[in-house]
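Let me give you the structure first, and then I'll get to my questions.
Only one protein chain is missing; all other protein chains are in place.
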Amino acid sequence: MASSIDIRSIAKHFGGVPALDDVSLSITPGEFLTLLGPSGSGKTTLLMCIAGFVQPDAGSILVDGNEILTLPAHRRNLGMVFQSYALFPHMTVGENVAYPLKLRGVSRAERERRAREALGVVQMDGLKDRRINQLSGGQRQRVAFARAVVFEPAIILMDEPLSALDKRLREDMQIELKHLHQRLGRTIVYVTHDQKEALTMSDHVAVMERGRIMQVASPRDIYERPTSEFVARFIGDAAVLPIAVDGRDGITVPPRLLDGPRALPCPALVVRPEKVEILDGEASHPDVIGFDGEVREVIYQGDTILVFVKLPDGQSLSLRRGTRHTVLKSLPARGEKLRVGLRMEDACVIGVAG
Amino acid sequence: MTALSISERATARPRREAFYRARTSAAAIPAIVLVIVMVGPFVWLACLSFVSEGHLSLANYQRMIDNPSYWKIIVATFQLSAIVSILTVILGYPTAYLIKLLPPRLATIALGCVLVPFWTSLLVRTYAWMVLLQRNGVINDALIALHIVDTPLRMANTMGAAVVGMVHIMLPFLILPLYASMKAIDPDLTRAAAGLGASPTRSFFQVFLPLSLPGVFAGMILVFVLCLGFYVTPQLLGGGNVVTISMKIQHNVAMYADWGAASALGVILLLAIALIPLVAKAMGAAYAWRMR
Partner (left out) sequence: MSNAAIHVPHSHRAWLYVLVSIVFVFLLVPIFIVIPMSFSDSKYLEFPPEALTLQWYRTFFGSNEWLAAARNSLSVAAVATLISVPVGVGAAYALNEARGRLFVLLRFFLLLPQLIPVVLAAIGVFFLYIRLNLVNTFAGIVVAHSALCIPFVVITVGAGLKTFDKAQENAARTLGASRLRAFWDVTVPQIRLSIIAAVIFSFITSFDEVVIGLFVAGGSNTLLTRLMFLSLRDQLDPVIAAISSILIVISVLAIAVFVALQRPGREAAR
């Protein structure tokens, strides 16, 4: 039903400018993998290589162990949902969904039955005689999905499929697509530049930057255990504080935090705002890394409140809290001195450029 | 996967990419073959015009310089084209401008009126003018009935007839692109001028007219270039009293089978047609520079 994808050392240049630079990635059957990265990082190019619209300069893409780069796009049997949906305006909803079956020589009655079934999966069975231009954005999205899965491809590719929808609908569709994935069990390669979307939907997230894959991990590890400054800063808010080692300037941390399988030459501490606690006068705890600082600014954001803290060495970090009344009352004001802390379990050390 | 096989791929893939791209371009090959069959032979003739008695020579061109009648024909062709393009602009500019001012529904009808002649056979339109301008044609009848003249004017078979017919043929070629370029002028600019207190006349001459000039130039060059190579209308309406380069070329081939002279003249016509837009483009660039 679902297939594995093995991307090996793919490279692609456009007129000398690298769009993909030695990209390797393994995707297990039934996985929901998201390619996440800023605009221009090569996500679409990688997806187009899989789909067969871009021919890589080097490398290989195996589906269930078979090379697919030698196959033309129409023989790859992939379902694809395009950013613009690419529904055919000269066909009805039903005809759009039945089109891939027609290409496969499925009989008319069987075509109609399966198209109705696929539309049922996305709750669009009542609208099969509508024209595309009579549909709303969310409905188009569903039809595009139905058309991409009706011929039961083992792999589904989606390029920023929700980016044209407004925020509310987008969030609903994220959950809906996630459920559809769980129901259908297909391998999905999903492209987005929206980190929250990636974290919400995926089994694994591959973060891309300038044509390279920076890290592949589960949403939780991507957020909690970034391995590079780029990933730490791209996903969520983070302060990256250089650690003082070998006479370098920086903050001091318990030495055992730096005991890892590999010693980093220029370690830095990643501090996420919601993991920071305020320590009021408690004795220092061996499991907590403490910092003295001064409140520089307090910003109220409705659901959360953000406090910017300046450390004595000039670096700064922030902490985030919910806006329960008791929290608001206990927060320090601007200019006040305070001591904040980060638990060892919440600390993440990365290597940064010297 | 070994490093060796990756680098093998690296050399194999770009070739395939080039192949894919070439395959798309291949869709143009039949058209290119047709174009070569049609245009290629003249290129061949143009090359032959530099050959005389089996070796390279400018004899065909020397003959043209020695024979003043050729010079006269070239000058006459340029004159005729210039007169026609100027008249076309004089009549076409206000027309395009008014169509731009009309409400959409009327503008569509007006554009339709410009399109009808565009879609009507060139020969039919030329014929219509031959009938109208003949000795006992409608125009002479009207002039006599109104006592403007006593005896019918000789209008057929003159340079004037050729000019009238050519302006008629060329007007749509000017009005349609000029209208499109006027449409593209930002109406806020003229509005701003009015807001600053310019009278409509001033805002037209100081804002709209300068902005529309590039479109006028482009249209005029198009008309001029089309006129240079025009054959049917000046031949029929000029009735032998107007001789243009195209006619001379036709004559040289059909009457005397003088391929050398015909192709040398053709090369000159082609050069003029290729150079004029280039010169105009340079002038346009200079003009745009001055506008900054």
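Labels for the chains are A and B, by order of writing; each one numbers its residues from 1.
We take it that contacts are C-beta pairs under 8 Å (C-beta built on N, C-alpha and C of every residue); 3 or more make two chains touch, one makes a residue touch a chain.
Since the structure is predicted, the reported quantities are computational estimates derived from the model, not experimental observations.
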Left-out chain, listing which of the shown chains it touches: A, B
Of B:39, B:148, B:255 or B:278, the residue in touch with the unshown chain: B:39
Touching residues on chain B - with respect to the absent chain: 21, 24-28, 30-32, 34-35, 37-45, 91-92, 94-95, 97-98, 100-103, 110, 112-117, 119-132, 134, 136-138, 141, 168, 171-172, 187, 190-191, 194, 200, 203, 228-232, 235-236, 246, 249-250, 253-254, 259, 262-263, 266, 269-270, 273
Residues in chain A touching the chain absent from view: 51-53, 72-74, 76-80, 82-84, 86-90, 99-100, 103-104, 131, 133, 147-148, 151, 157
